[in-house]
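Presenting subunit A:
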Amino acid sequence: MSEPLLNIVGVSRHFGGVHALSDVTLDVVAGEVHALIGPNGAGKTTLIHQISGAQMPDAGRIEFSGADITRLSMHARVAAGVARSWQITNIFGRLSALDNVALAVQGRQRDWGSSFRFWAPVDAEQPIIDEAAAWLAEVGLAGRESTLAGSLAHGEQRQLELALALATKPQLLLLDEPMAGMGPEESERVVELIEHLGRRVSILLVEHDMDAVFRLADRISVLVSGRLVFTGIPDEVRAHPEVRRAYLGDVDA
Partner candidate 1 sequence: MRLAAVVSAVAATLAVSLPLGTSAHAADKVKVGFLSTLSGPGAGLGVDIRDGFQLGVKHLNGKLGNLPAEVLVADDQQKPDVAKQEAEKLLKREKVDFMTGIVFSNLMLAVGPQAFDAKTYYISANAGPSQYAGEQCNPFFFNVAWQNDNLHEAMGKYVQDKGFRNVVIVTPNYPGGKDAVSGFKRFYQGKSEEVYTKLGQLDYAAELAQIRATKPDALFFFLPGGMGINFVKQFVAAGLSRDIQLFAPGFSADEDVIKAVGAPMLGMFNSSHWAHDFNNPENKRFVADFEKEYGRLPSLYASQGYDAAMLIDAAVRDVKGKLDDKEVLRKALEAKRFKSVRGDFKFNNNHYPVQNYVLRVISKDVQGRVTNKTMSTTFSNHADAYANQCKMK
Partner candidate 2 sequence: MGGALYRQSAQRRWAALALLAGLTVLPLLLQAVGHEFYVSFVSRLLIFALAATSLNFVVGFGGMIAFGHAAFFGAGAYTVAILMENGISSALVAWPLAIAVAALLALGIGLVSLRTRGVYFIMITLAFAQMIYYLFISLKAWGGDDGLSLASRSTLGSLPLSNDAVFYWVVLACLAATLLLLDRITHARFGRVLQAIRENESRMEALGYPVHSYKLLCFVIGGALAGLAGALIANHGQLASPSLLQWTQSGTLLVMVIVGGVGALYGGVVGAATLLLLEEVLSHFTHHWHAALGLALLFVVFRAPHGIAPWFHRRFSRSKKNEAPRE
């Protein structure tokens, strides 16, 4: 196995007296799809928050590409190559779908330069618009460019959310239940998309749909009550007695 891209060492986070994460150690290697599973309230989203920079851990260290990013702001982590999607759709409802993605494209300073530009009209920047349209097509939203994001169907909004994350061209993608609330057809498209991406981008995937998880994941980590119970390849996870008891038990039933 190659050097880990993301390295989480002993991360803890508590809210008041509640320990949401206790001493979690985990890594994601380049090109891997790493799934994170566990019952509701296990701390999965909290862990995503720590990695994306939405929250800072109370203890522990987070390394990305060999650099310590534990105290880095969210936008700096995005610039470094960590992008995320949200469990609850988080888009710009009053902008068109195309404008949504164009913002994400424009945000890549290394490709397009600073956004501190005050004179030239943004509508005239054709390359950015073209790229945004390409991302929309990639997630299956071709033809919906000028629709206001807020008036897209729920599944479409989830796809747009994914396009936003992808358009930042991350090395590591943190997907928090990307298929939540989707119909089977839309879910299938997202699964295919992730399979397709898996070769270019490393993915940390939080998902409740076990079929999708076992189909997509190279490795699976199990989080229970803020503790990492086990990490292994899908077959090991299926076989692990403690995991079965703690989590998969209710799947079998």
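The rule we apply is simple: a residue touches a chain if its C-beta (ideal position, glycine included) is under 8 Å from a C-beta of that chain, and two chains touch if they have at least 3 such contacts; residues count from 1.
Keep in mind how these were chosen: all candidates are chains of the complex that A comes from, given by their letters.
Note that the structure is predicted; figures quoted are calculated from it, not measured.
Listed candidates 1 or 2 all sit in this complex, but the one touching subunit A is 2. Contact residues of subunit A toward candidate 2 in the complex are 52, 54, 73-76, 78-79, 83-84, 90-96, 99, 102-104, 106-109, 115-123, 125, 146-148, 151, 164, 168.
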